[in-house]
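A single protein chain has been removed from this complex, and every other one stays in its place.
Chain naming follows the written order as A and B, and within any one chain the residues start at number 1.
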Amino acid sequence: MYVYDEFDRTLVAERVAEFRGQVARRISGELTEDEFKPLRLMNGVYLQLHAYMLRIAIPYGTLSSAQLRMLAHVGRAYDRGYGHFTTRQNIQFHWIKLKDLPDLMADLARAGLHGMQTSGNCVRNITTDQWAGVASGEIEDPRISAEILRQHSTLHPEFSFLPRKFKIALTASAHDRAAVRVHDIGLHMHRNDAGEIGFEVIVGGGLGRTPFIGKTIKRFLPKRDLLSYVEAILRVYNQFGRRDNIYKARIKILVHELGAEAFAKEVEAEWQTIKDGALALDPALIAEIAARFRYPDYETLEDSPPQLAQARAADRRFSQWVDNSVSNHKLPGYSIVTLSLKPEGGTPGDATSEQMDVIADLADRYSFGEIRVGHEQNLVLPHVAQRDLAALWRALDAAGVATPNVGLVSDIISCPGLDYCSLANTRSIPVAQELTRRFRDLDLAHDLGRLHINISGCINACGHHHVGHIGLLGVEKNGEEFFQVTIGGRADEGARLGTLIGPAVPYAEVADVVEDIVSAYLELRARPDEIFLETVERVGVEPFKERVYATR
Amino acid sequence: MRLVRAGHVIDDPFVRVLDEAPIPDGVPVVLPAARFLAEAAALAGRAAPIGVLWPNNRKAAELMPYLDRLALVALEFPKFKDGRAYSQARQLRETYGYRGELRATGDVLRDQFMFLVRAGFDAFEVKKDADVAAFSTEIARHTVFYQPTGDGRVAANWARHAQPASAQEAVLKSEPVR
Partner (left out) sequence: MTSPLEKKLKIAGPVLITANRLGDGAVIYRTADHGWTTDFARAAVVTTAPAASELLEAAIADDIGAVGAYVAPVKLDKDGGVRPGNLRESIRLAGPTIELPASAGMPVSAGL
């Protein structure tokens, strides 16, 4: 993982000092709320229903154990003992006081953490595959490009007052775990026919009020041109993105209104003026950044060590967990372990400070001190030796983060919803909790197979409901909570928006509706290994619609 | 509203000429965009400096033919959150090589000074008197920058790349290169 140097530390320290001054000027009244709000947003500070919310950046989802311990400390010292991991690989604390923020941010800075640009009309956290650097078949570690983009977009003088927020995601695997096609810019790393590494550049994806799958505007962008081309896109957006209507201000609207081809031409014209200038990335510069990524000192190990097989034979629960939560690592003898933050009855993506401390210790012992945050709101230990899995599992199980439901029906992605968020129409967490209770039977969950349920409490779609296999969108009707239900969405390389199945259903019935959809799937599937998404693709939405609305 | 240039408050030497008013002789004048474009040819031989007030919804490229005879380009921030003029500024400085005064007008506040300087502005019509006094403080509190913009400050990556230890020191004490 990337190690800060004196430059990085100084930049964060300067920002902390600046924000301390800005908070003081706000509390004294020298700054009005209108003037202060964009400044606090640029540091990730929201005002929500009960308190301020701080969103801390976890660049491309990578954390050191020291950083995770610092987050645990923040939870204890400044919040109510827990935090929430988000669908953009960040973490949120929901009970923050403005007057504590300067000290809080100074604490974070000691661990190389900050809240810069996790909100506001600027470039947000650059996200990527939570298996970056360890997945089999990956072209190369996309986090190096992500770090180059992170630095470039941090306090960029030209792009700190964009028409609206801007989200960039990268992946370097054929199977896209980073949902690049529903981002403002998606970068899919691949090789061209000559074997060179570059990016497919996809622009104008996004969810929310007007969801779009992104359009490819450049099939192959060489690595050298990454910064200049992204700069050109941002400059076109900064100048021509709509500023008259916040619901039409994202780049996806500009791309849609101009057309992808015309938009690409504008970018190309701008790019021609800068592509060979200071932003051209020479290999030495890239190597500089890459050199500050520390990789584990891996041992040479064999796959499937005998103690693993023995432990599996001895404990069915352990074996079930290995099948579900442990994935292949690019190196023999190692594995990628997913920690489910979706226990029965729990809040998706939440972890207590105690859990964070335990996980940090386990990362030190079993994962070379590194943790990842996935956009599906689970954590990952990316470098676990297979021989250590049994011992690790016992500790994870004791900490409540070993529910073997990763990727299954009860591995629900959910925004915080009306229990916390001032934008929400409905609650979302209680719905998720109820669904984990309905589907608590792990054998059933396993039989259902891969099934992604996404819940958003409002149209801003922070739960990514549009791209859920089953998507639930909270809406308000006559002061009551209702949910629109979509099915058949997907976020990966086959990205597609889900289809509405019918009229919105009341809050009290939404869990029943999901059970009906699941029952329909069990009846309709061609074979046990045909997953829900495939069944929907094969038979369409009608049979599910009929089942759900037959008695409603 | 006070005009700040080179860290000092100065009197504005430019007379703002309203749309239909006659252009006074022998004094620096700044004209709104349409008026300037209409009269550009007529003003070609003028000895006293000419400036233009350029709106943020027109391409900076339109000014390209006139840049060598403009002493002032004033760009607009109708609200400080409207960041279009940052792109115009960088294009004028870095793509088209404009060397005259580049002035930020409108909703210009203290917390944007550093961004403005980095984008190439060198004069500021500052909205609040309290912010005027803070100009030098604001600039001094930032020493590390990640992006190479036209202001000459060495960006972190390039400093690291050049000579590690000594470059770091140089950057952390850096003065802008002009």
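By definition in this document, contacts are C-beta pairs under 8 Å (C-beta built on N, C-alpha and C of every residue); 3 or more make two chains touch, one makes a residue touch a chain.
The structure presented is a predicted model; accordingly, all values stated were derived computationally and were not measured.
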Q. Which displayed chains does the hidden chain touch?
A. A
Q.
Going by the contact rule already stated, which one of A:229, A:366, A:420 or A:439 would touch the omitted chain in the full complex?
A. A:420
Q: Touching the absent chain in the whole complex: find that residue among A:26, A:152 or A:177.
A: A:26
Q: Write the list of subunit A residues that the hidden chain touches.
A: 26-29, 32-33, 47-52, 76, 80-82, 96-99, 246, 347, 350, 352-354, 418-420, 427, 429-430, 433, 479, 481
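Following the convention adopted for this analysis, only the chains that are shown with their structure count from here on.
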Q: Mind checking the centre-to-centre distance between subunit A and subunit B? Centres are C-alpha means, answer in whole Å.
A: 38
**Q.** Interfacial residue positions of subunit B with respect to subunit A in the complex
**A.** 59, 80-84, 86-91, 94-95, 109, 111, 114-119, 130, 141-149, 155-161, 168, 171-172
Q. Inside the complex, what are the residues of subunit A that reach subunit B?
A. 5-8, 10-11, 14, 17-18, 22, 30, 35, 38-39, 121, 151-152, 154-162, 235, 238-239, 243, 273-274, 277-279, 284-285, 288-289
